[in-house]
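Other chains of the complex are left out, but the ones given are in their true place.
For clarity, chains are labelled A, B and C in written order, and residue numbers in each chain start from 1.
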Amino acid sequence: MSGTAEHAAARTAEEAVAEAARAYSNWGRWGGDDVRGTLNFLEPAMRARAAALVVRGESFSLSQRFDMNGPQKGWRRRTNPVHTMLDTGTDAALGKQGFPHGIGGADDVIAMPLQCSTQWDGLGHIFDHGKAWNGRDAAEAVTSDGDLVTGIETIAEVVAGRGVLLDVGRVVGDGGELPDGFAVTAEHLETTAAAHGVEVGRGDIVCVRTGQLARVRREGWGDYAGGPAPGLSFWSAGWLHRSQIAAIATDTWGFEVRPNEFPDAFQPLHQVAIPNMGLLIGEMWDLEALAADCAAHGGYAFQLVAAPLPITGAVGSPVNPIALK
Amino acid sequence: MSGTAEHAAARTAEEAVAEAARAYSNWGRWGGDDVRGTLNFLEPAMRARAAALVVRGESFSLSQRFDMNGPQKGWRRRTNPVHTMLDTGTDAALGKQGFPHGIGGADDVIAMPLQCSTQWDGLGHIFDHGKAWNGRDAAEAVTSDGDLVTGIETIAEVVAGRGVLLDVGRVVGDGGELPDGFAVTAEHLETTAAAHGVEVGRGDIVCVRTGQLARVRREGWGDYAGGPAPGLSFWSAGWLHRSQIAAIATDTWGFEVRPNEFPDAFQPLHQVAIPNMGLLIGEMWDLEALAADCAAHGGYAFQLVAAPLPITGAVGSPVNPIALK
Amino acid sequence: MSGTAEHAAARTAEEAVAEAARAYSNWGRWGGDDVRGTLNFLEPAMRARAAALVVRGESFSLSQRFDMNGPQKGWRRRTNPVHTMLDTGTDAALGKQGFPHGIGGADDVIAMPLQCSTQWDGLGHIFDHGKAWNGRDAAEAVTSDGDLVTGIETIAEVVAGRGVLLDVGRVVGDGGELPDGFAVTAEHLETTAAAHGVEVGRGDIVCVRTGQLARVRREGWGDYAGGPAPGLSFWSAGWLHRSQIAAIATDTWGFEVRPNEFPDAFQPLHQVAIPNMGLLIGEMWDLEALAADCAAHGGYAFQLVAAPLPITGAVGSPVNPIALK
């Protein structure tokens, strides 16, 4: 069923989400106790094949820098990371540290929202009508003590496999970038994969570049954190489901297109993809260096290791994804 | 020169550090502007060869969990990570979030010292008589604004290569563990490598398992954070230098043996290894699952991706190292 | 009815709390919209009379210091305050700040639980069977967004009036201190007031000194944060109610006696006093200097200004209470 036909079938966000949730649910697919959702698609053999993609030994960090020069403006108490020093070189140089035999040190702390910059959404990040991934009650899963079931620590070791870059900005966009509000459909994803000569397969970690990060770097953050942006169309949900990918990430704040495609809606694709499909979603990834290398040298499929910090009970985690080619 | 002979040659920590600093300095080796130290030994070709070690596609997280159940007791203002929720499933279940069409969410924040759990020491973490890595003034490099030169973000993409596990606890220890205060020498490292049938080479990331983490898991944290521990002997500095390894990590709080091997000394091997040698040091790694797999299946050399969070100006970073076999 | 008779009438914590909640409830007393509870007893005329108690102009801080040398050990994610610098004098002295004409500066941040040291419990801090102060649903009042109704900011300006010190430790205790586990009853409070020659009246802010803080200062924190302690008996609830005091504070972690007076109970007096009575409770106050002055010079009644930081939605607040004599 094409995106357009799917679109025609539903009239409101409520109805469209309900229909997509029903159609694309993976509840029970990996048993009632499952905590990893679509990461189950990523099997060891795929991980071994992904390693074989490393030829030159070049590595790329797909992470933005974690500092005060970030997009957050305080909405929903999300600040940029506040990094402060416990000890400094100036103290050491002036002999203020009280250590013996000339040793000195520096030490530091950080306070930050777990979703302030490059990150993974955990499966406990979004609920659909009070239900979390695999049909659990949201209230059973995530309390003030954190995500008691699908905390990000449960996927500490598994997010390593084959990455595929889909540079939709370069293939479909103008000047390498999609405009804000541009909805990336299944067709756009497939057109892009074809142009790259790559096939997206089961267990892949798909990286979708819209080019918005390049634009805000040039023009200023503006409303990068929550404002208009290119992103996945709600109607790409079917593709996300049938492709059996393990995870997907974008260079935008919110993965899906903003404004959302229904009046008065808020992140309806999240509502389908996370609690119903069990899909791992990455946001605010910096795909610029990798995309430039792919444009120059090809290699849109590569090894990707993107292990979250195993913060017990976290519903998201900062991450420094490493692409190896 | 053997450890014993080296030992005999120096009388005080001050003298021993000065001598080792002179003998094992890498200042200028990669130019005056260098910010990566021994990571320069890790070249792309090695990274590609390391990927070829992945056969089964099994992955191992070498990170402890980040939560309040950690070893920190407040010394030097180091607490365990404090993870709190901005939104919860209980709020969502009770309809308190004000979102449309049944979507609900959970969100969270963290406050933590960057060296509270599994981590990399950055090159700005330790100074020798007011000097930081490559001969820079500590006061030029690290102020209250953080590490302005060798901040951990400068190595965002490069910490991926060949990992080698040296399970000194299993090979040399009793019941798989070294006792607190046990100093691991070059000889112990070489004996262990020989027992494993592995050779440590240029550009490797060496993981030294002492077994202390297994012990404190069984017996309680006690003084894991700063108290007595097995660890690298001061006299292993020569081996660390001539082996041309890119990095080294242990399952202990402080990498080197505690109590230190000189009266009234504080981490003298750090003082040689970080500012003078430019060596990347990892601490509090959880090598248990990896070591059990190696004991069962061999494969002491593996692919290791251990990318720090690129926190601008940080002198250390939490990390979730991933070993792939 | 005496404490003993009251005690005999109830068999379990559940029953005793239910009975006391019914007997001592102030729900509706100040209207359905009330957010201030017993602070309503403190009227402007009393505040004016309290000011008239200031004769010598001596002032006393009743606050402990906020720093890492505190009693918290991490239980329920309560750490001691972590204070870090954003700018320092060492940076300024070394010319690292980039300011013009010789100006330099220091700046700082703090991360702390609001109940880590000297503090007020807000009315949203404790619930009784899902009910908050004045009969509100706990879930309506306090979500992840904080206390939406009785947040501590609602009492920003009113906590100033007549303070009365009841030095039970000196009057009833041995060597000026009550032992851990000692339950302070209405009789002890009345005996102490009589010994001081002071009468507790409507609208007063009562400060009860047990001497435990003096003891842990001498002997080490031990389990000050949550362990055995002297404190108010559950059976003092009737006195707290009929005395019509505005607020009460102690020099202990938890106001009421620990262990609690019922098997397997947890802070049953809180459960009666906060949600049912609407009583403002202060904890971990440092009454030592004030008590010494009272012992030397009398003046057990004084002016007390103990304004919480108006943190929007907070269920508690650090405070530096000032007693003026």
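In the analysis below, a residue touches a chain if its C-beta (ideal position, glycine included) is under 8 Å from a C-beta of that chain, and two chains touch if they have at least 3 such contacts.
Because the structure is a prediction, the values reported are computed rather than measured.
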Homomeric complex, total chain copies (3 given): 4
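Simple rule for what comes next: only the chains that are shown with their structure count from here on.
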Copies chain A and chain C - rotation angle from C-alpha fit, nearest 5 degrees: 180
Same vs different contact residues, chain A with chain B, by half of numbers used: same
Chain A and chain C, separation of their C-alpha mean positions in angstrom: 45
Distance between the centres, which are taken as Cα means, of chain B and chain A, whole angstrom: 27
Chain A, residues touching no fewer than two other chains: 84-86, 88, 90, 93-94, 109, 111, 144
Partner chain B, residues of chain A touching it in the complex: 12-14, 17, 43-49, 51-61, 63-67, 69, 76-78, 81, 83-90, 92-94, 99-115, 124-130, 132, 137-144, 146-147, 153, 156-158, 160, 262, 264-268, 270-271, 303, 305, 307-316, 318-322, 324
Contact footprint of chain A on chain C as seen in their complex: 82, 84-86, 88, 90-91, 93-94, 96, 109, 111, 144
